Each structure stands twice: as structure tokens, then as C-alpha cells.
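The full complex has more chains than appear here; those shown keep their coordinates.
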Amino acid sequence: MSTGELDLAQARAVLAAQPFAQHVGTELTEFGAGTATLRIVLRPELKQQFGFAHGGVLAYAADNAITFAAGTVLGANVLTGGFSITYLRPASGVGIRAVARVQGATRSQAVVNCELHAEHDDGDAVLCATAQGTVRVVERRL
Amino acid sequence: MSTGELDLAQARAVLAAQPFAQHVGTELTEFGAGTATLRIVLRPELKQQFGFAHGGVLAYAADNAITFAAGTVLGANVLTGGFSITYLRPASGVGIRAVARVQGATRSQAVVNCELHAEHDDGDAVLCATAQGTVRVVERRL
């Protein structure tokens, strides 16, 4: 993997190696060509006091999806510089889907947009939050 | 509690009622006068693949601390509109401390700044990320 490029199976192995992604219960369902999609089953332990997904779960999902989407373009050696998230609606239903897409990239960085949808058991998906983040290539030093 | 004002014990009860805050292991250590501090013991399940705190844990902590800090000024009926976070350094050590302070507020909203520190077992704290968020009063409707 000298080029730093990843396929879906390798990217899933990276996610599986992140204990917090496992603690939340995150699955990578799409990875490639500037896009990454994460899915999280909305178990009771991911909620806040009113029964909706905790805002922190959406923020975590945005962070993780943004980094993976950038990885499809910049390779495996990347670092997320930060992101901003806007909450639009409370997220209820059976799952959270974070769909991140690279909006633009140079050789050294990418800006990534992420939509966070609440999935309902009738198949409906409702946009609950959007995020925008920056990811940079980490230079390897000898 | 007709005024919507909270003291530390009541705010801790709110945090205890958030299943995700418990799933992460969050403790409210300071609450009042425009400030809220959260502490999270950096257990293995909160890390990423290189042994540092997962960026999503810092983002979650920022979200939660920002909302509580705003609650000290705006009362209990608030909603976080969004926030932005910038990562400065990887967070290692024994714990994460999120210190949020209201930077300005009107009757209907507050802007809140949050510093995320990594705590080391020698007592040192290192700034790892900063965040800025907006919290609004939710109007009660009959």
C-alpha cells in the first residue's frame, strides 16, 4: 500500500481498529471516489434525555465520515483539521447515516461536506444535520 | 423550577439522564456563572487506532459542554444550533477536560467558547482542540 490508497475492505479494517467507532457501533457502508458513508444503529445508549440521538453522536459521525471521505482522495495518511456542524432537526428513528462527499481538494487538503440523516423503519431518511470539514495530508518524515 | 435555572446537582441529574453521556463516561465538575466543565476518563474504548482520544470524543465533549455552559445563562430550555471545532494536537493522557465559557449572550441565544484539554497523570493539561458553538432558547408553546 505504498501509495496510501485504500479500498472498502481496507477502510473497514481501519474503522474496526478505532475502539471508539466500535463503542458507538459504526459501520462503513460506502467508500470510494470522494464519498464515504457510515451507518450507526440508534441503540438506547446513543440517545439524550428526550429519546433522540445525542448531538454528540451526530458530531462524532460527521468527524469520522469526513475523514474517510477525504481518505478516498488524499490516501490513508490524513488528519482532520476540524469541522463545523449545524443541527437542523432532532434525530429519531432506527439509525443514523452520515454521507460525506469531498467538495474540493488540492494535493495537500480536502474540504468535505457531510449530511447526517435519521433513518426510519419505513425506509424514510430525514436530514438532521450538516457538517463541513477540512482534512490535510500528513507528511511522512524520514 | 419555573425559571428554568439549574444548580450543579440539577445539571448533573440532566447529564445522568443522557444515555450517551453515560456511555462515554462523562462527569460534570463545574457548572455556573457562564461556565461548565466536563471530565472524561480516557478509557481504551474512547481511542482511535493510534492510541489517542478519538476526534469524535472531543467533538462530543465540546457539544455537551457548550450546551451546559449556555444553560447557566439561558436556563434549562435550550437547544444547541451547532458548533465548530479545530483540532490542534492529538489528545493522550488519562483524561479529557472540556471547559466551556459563554462569550456573549442575548435573551435568546448565547455564543460559547470551549477548550478541550488532555490531562496527564502528572497533573499537566495540554490544549488539544477548541470549539465555538451557538445555543438558543427554545420557546415553550402551550
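Order of writing sets the chain letters: A and B. Residues in each chain are counted from 1.
The rule is short, and it goes like this: a residue touches a chain if its C-beta (ideal position, glycine included) is under 8 Å from a C-beta of that chain, and two chains touch if they have at least 3 such contacts.
If you're wondering where the values come from, they're calculated on a predicted model, not measured in any experiment.
All protein chains share one sequence; of the complete assembly in this entry, 2 are displayed, while the total copy number is 4.
As a working rule, only the chains that are shown with their structure count from here on.
If you average the Cα atoms of subunit A and of subunit B, the two centres end up 21 Å apart. Remark: subunit A residues 14, 17-24, 44-49, 54-57, 59-64, 67, 79-87, 129 touch subunit B in the complex.
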